[in-house]
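Left out: one protein chain. Kept in place: all the others.
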Amino acid sequence: MKNTERSILSSFDFKRWQVKLGYSVMVLIITLIIVSMLYPFLNTFLSSLKTTGEFFAFPAPFFPKDWLWHNYIEAWHVIPMLMFLKNTLMIFIGTVTFALVFIGMAAFALSHMRVPFKKMVVLFFLSTLMIPSATYLIPNFLNLQSLGLLNSYWAFWLPAGANAFYLLLMKNFFDGLHKELFEAARIDGAGEFLCFFRIAIPLSVPILMTLVIFYFSSTWNEFYWSSLVMLEKDMYPLATGIFRYVVYSGSTIQWNVKFAVLSMTMVPPLVFFLIFQRYIIGGLNVAGVKG
Amino acid sequence: MASQMMTSSAAVKKKRNWNLYMWGTLFVLPEIIVSILFLWIPIIKGVLFSFQEVDFVKGNVYVGLRNYIDITSSSDFYIAIKNTLYYMGLCVVIGFWVPAAVAIAVSELRRFQGLARVAGYMPSIIPAIVLYGMWVWFYDPIGPINAFLTGIGLPAADFFTKGMSMISIVIMETWQNFGGAVLIYLASVVGIPKDLYEAAEIDGASVWQRIKFITLPHIRSLLLLMFLLQIINTSQSFQAQLAMTGGGPDNATLTYMLLMNRHAFTYLNFGRATAMGTMMFVVMMVLSFFYLKMQKRSEL
Partner (left out) sequence: MRIRGIVISMLVLMIVLAGCSGSKNVNTNAGKATNAPTNKAIDQPATEKPAEPVEITVQGQPPDRTEAIEQLNLKIERFKKAHPNVTIKTDDWQYNPNEIGIKMAANNAPTEFNAYLTEGRVLAEKGWAADVTSLIENWKNKDDLNPIMTSPFSVDGKIYGIPVDAYVMTITLNKKIFEEKGVPLPSLDWTWDELIETAKQVNDPAKGIAGFIPMGKGTEAGWNWTNFLFAAGGDIQTVENGKLKAQFNNEAGLKALEFYKQLKDADVLPKNWALGYGDALNLFNQGRGAMVMCGSGNAADAAINTGGISKDDVVIYPIPSVTKGAKHTGVLGGSFKVINPKANEAQQQTAFEWLTSEYFTDDFLNAIDGEITSRKAENKVYIPQTIFYWTPESEFGQKWTSMLAKHDNVFTYDPELMALLDGKPEPQYETQAFYAEMANVIQKVFTTKDVDLKKILDEAAAKVQTEIYDKITVQ
């Protein structure tokens, strides 16, 4: 970031000692948070390089004595990693596409268009959050079965948009965009789709990218539902593969090898987050969004 | 809107109405269809389960309110409600303000902002067994926290007593979950036009005043929404309790959802579990109805 850019604090503020002190404390706290977040990450990785003896040693050494990289070679052959990875990515791509289109359009309409019984519609979506999903777990499964969606990616893609949590977030962000923008565009003859794709979407890149990150991590971690919906091993996403074949109770895989598998699965989302977090920044405020 | 008033015949008005609402309706329609198909149909079927003795082999039998009577006549039910309310309160006190504060702080970082943004979200990709294992170790009688406490001459703490266990869980959960909310707040905070701050500074506003009069009002509606969503989320919490204490000691961390899970997956009584879910649904709906009534003018 260039120094000329400012946010709440300007370069002038930094000349005052109170601000300097406060800022230092803040940086210190954030650093502590970052360290506490990195710790389990490193710990998982280092544990994957230990011997079984070191793994269970108490108190556990932080670093392994010898770095046993061959644990990774073993780990690679424990499950068909690439096949599971492909399934995870397929589920993710479809999920995020369907979800963002459906949710985005509905949120935009609820925010900037005329929708009959708008409040009721909002309540219609909101109330789905209030019933614990375990209540309708079994009917949900039977429903997918009767629609013939079991064991296919569609079982994840089609329902992806049915998420009121993200819908409300999206709507909240669209609410922050000024009505005049769209009214002006409409007067200029722009249709609703143009307003949505050309104005609303580009202005909401930060929240869109946030949702993309959320969808990625939830797809990446979800194992229970997919272990039920996907009936054949060939269709399992990575998390399910790990749940069913690596960390299941009674597994005979050594713990260091299990952790090597887990370490490998931490890398793609990390890279993904680092790439996509770049878009959660300001400066996209095209002229027109002025306070 | 003016044109709306000028219409004379009802037919024209109807057509006008349709034209006015058509695009909005078309935009919402796919989402409504998907929600009906994949949420509402299962939800209604689930609610029906609560009036039945669920039997997947011979077929379900209607038993009226028996599941409800069974549930409400057990003392654990009331303990679970009390615990859940306590937990929700703790989450607000300990956890609600953290992500907003961190988001504002992170947005001020001049360097390593990217890392700071993602760091908070990292627990979401760390396998659950690693996370719980780590916290069990942190809270261990001879773990790092107690080593620190005894090191500076304080008595060692016991994190899983009847009084402490829920607090310990909330601290852990806050650490684990605040990153997602930070990203959401960040997406909003970064959108605040910088010239507002510039103008305020020129007018002599202090840093704190700038936060108070510019940043916070800007994310006010988001804060409200996040508060509502947090209430809904925490009312359904059970995973951390299940992993750390299993609801103990002596039911001190038995939440409503944990009890419901027990009925569903330990006692395999789906009728009772869905009765619990339905009761929660009804209560939350009533509450949100009042919420919407009270907030008539605010945009949800």
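Per-chain numbering from 1; labels A and B assigned in written order.
As a working rule, contacts are C-beta pairs under 8 Å (C-beta built on N, C-alpha and C of every residue); 3 or more make two chains touch, one makes a residue touch a chain.
Quick caveat: nothing in here was measured; it's all calculated off a predicted structure.
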Partner chains on view for the chain not depicted: A, B
Among A:Pro61, A:Pro116, A:Gly148 or A:Pro202, residue touching the chain not depicted: A:Gly148
Contact partner of the left-out chain, one of B:Val34, B:Ala80 or B:Ala100: B:Val34
Touching residues on chain B - with respect to the absent chain: 23, 26, 29-30, 33-34, 55-58, 70, 73-75, 136, 139-142, 158, 160-162, 244-251, 262, 264-268, 270
Contact set of chain A toward the excluded chain (per top definition): 51-53, 55-59, 78-79, 101, 137-138, 141-142, 145, 147-152, 154-155, 157-158, 191-194, 224, 227-228, 231-233, 244-246, 248-255
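As a convention for this text, only the chains that are shown with their structure count from here on.
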Whole-Å separation of chain centres (CA-atom averages), chain A against chain B: 16
For the chain A and chain B complex, residues of the former touching the latter: 1, 3, 5-10, 12-13, 19, 22-23, 26-27, 29-30, 33-34, 36-41, 43-44, 101-103, 105-106, 108-110, 113-116, 119, 121-132, 134-140, 142-143, 147, 158-159, 161-162, 164-165, 167-169, 171-173, 175-176, 192, 196, 206-207, 209-210, 213-214, 217, 220-221, 247, 259, 262, 265-266, 269-270, 273-274, 277-278, 280-282, 285, 289-291
Interface residues, chain B side, partner chain A - complex: 20-21, 23-25, 27-28, 30-32, 34-35, 37-43, 45-47, 49-50, 102, 104-111, 113-127, 129-131, 134, 175, 179-180, 183-184, 186-188, 190-194, 196-198, 201, 207, 210-211, 214-215, 221-222, 225, 229, 232, 236, 257, 260-261, 264, 270, 273-274, 276-278, 280-281, 284-285, 288-289, 292, 299-300
